[in-house]
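Note that one protein chain is taken out, while the other chains of the complex remain in position.
A and B are the chain letters, set down in written order, and residue numbers restart from 1 in every chain.
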Amino acid sequence: MEHVTILMAFAFAAVVAGAMLVVPSLIAPRRLTPVKAQPFESGKDPIEITQGRLAVKFSTVAIFFILIDIELLFIWPWAMLYRKLGWFGFAEMLVFLGILMLGFLYIWQKGGLEWE
Amino acid sequence: MATAAFVLIAAVAVGSALGLVVRRNPIHGALFLVVNLGSIAALFLTLGAEFLAAAQVIVYAGAIMVLFVFAIMVLIPGREETGPDPQRPTRLLALPVGAVLLVLLVALVAGGGAPRAAGGPPAGGVEAVGRLLFTDYLFPFELTSVLLLAAMVGVLLLARRRA
Partner (left out) sequence: MTGEIVVPVVGLSALLPALVVVGAGGLVLLLDLLPPRASKAHLGTVALAGLVAALLVTVSRWGTDDRAFRDMVLLDNYALFFDVVICYAAALVVMLSMDYVGREGGESGEYYALVLFSTTGMLLLASAGDLIVVFLALELMSLSLYVLAGFFKTRLVSGEASMKYFLLGAFASSFLLYGIAMLYGATGSTNLDRIAGSPAARDGDPLYLVGLALLLVGFGFKISTVPFHMWAPDVYEGAPTSVTALIATGSKAAAFAALIRVLVVALRGLQPDWTALLWSLAVVTMTLGNLAALAQSNLKRMLAYSSIAHVGYMLVGLVAGGASGAGAVLFYLLAYTFTTIGAFGVLALCQRAGEEAVEVSEYAGLARRNPVLAATLALFLLSLIGIPPLAGFVAKFYLFGAAVRGGHVWLAVIAVLNSAVAAYYYLRVLVYMYMREPEAGGAGYVPSFAGGLALAIALIGVVALGVMPAPFADLAQGAVTPLLR
């Protein structure tokens, strides 16, 4: 069981998070004021509830994030084997990234990354 | 020890999957899905498949869940799904079909036809996966980049405001 340390870290995180949830409900004073009931306590009154349609650009960014994330996943084992793979591995990754950079260049130049 | 870990993680996985199906609030469902994906990652770890476990956390529990939550927020912010189910008969059909599948799977496993990859399970560490990926599976690896490229172009085409 080489992953026991990881499990212990998870268990510790769970205990801390649980404690943060449970302990205040036991000892903290409870006074609800109108300001506290607002969704954002930033000092600015909310203009409207976020009902209705949101711009599609949020999900565009999220999808680009997923695509780059998957790309990253392939680079990770490559990085661990980089020295053993030598120039051949370098060429492999160059092709892989080259194709993806073409896509990146394309969405960049086409304004896919611009917010407005 | 290994069995205990499996039972514990599997219970969390099944419980969170049930929670995902049962909860009417989509955001709660999404959070249950995160727990479910995390516990599947833990199952991968107990099998020694470190790379898959990490992929599960980075891609599924991380990136894809972000998109899920975005989609829920954009479409139905905080609203519960209520009212009668318009497709109840169709959905009820899933029960017998699921039952048949369950019986089949149990029969398979009980009949000794459990998965047995020839030559034992392959190593699942990051280096082992990398070895396969960059030698035997070099072509699928490079093909993936073309697939991702097509996906990028497709997203741009569908999401851009003007044609």
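Note that a residue touches a chain if its C-beta (ideal position, glycine included) is under 8 Å from a C-beta of that chain, and two chains touch if they have at least 3 such contacts.
All values derive from a computational prediction rather than experimental measurement.
For the omitted chain, the shown partners it touches in the full complex are A, B. Taking the complete complex into account, B:125 is the one of B:48, B:62 or B:125 that touches the chain left out.
Within the entire complex, the positions of chain B that touch the omitted partner chain are 104, 107-108, 111, 113, 115-119, 123, 125, 127-128, 131, 134-140, 143-144, 146-147, 149-151, 153-154, 156-158, 163. Even with one chain removed from view, chain A keeps its contact list with that chain: residues 81, 84-86, 88, 99, 102-103, 105-106, 109-110.
Rule of thumb we're sticking to: only the chains that are shown with their structure count from here on.
Computed from the mean C-alpha positions, the centre of chain A lies at a distance of 18 Å from the centre of chain B. Partner chain A is touched in their complex by these residues of chain B: 1-2, 5, 42, 45-46, 51, 54-55, 58-59, 62-64, 66-67, 70-71, 73-74, 77, 126-127, 129-131, 133-134, 138, 141-142, 144-146, 148-149, 151-153, 155-156, 159-160.
By the touch criterion given at the top, residues 1, 3, 6-7, 49-51, 53-54, 56-60, 62-67, 69-74, 76-78, 80-81, 85, 89, 92, 95-97, 99-100, 102-104, 106-107, 110-112 of chain A touch chain B in their complex.
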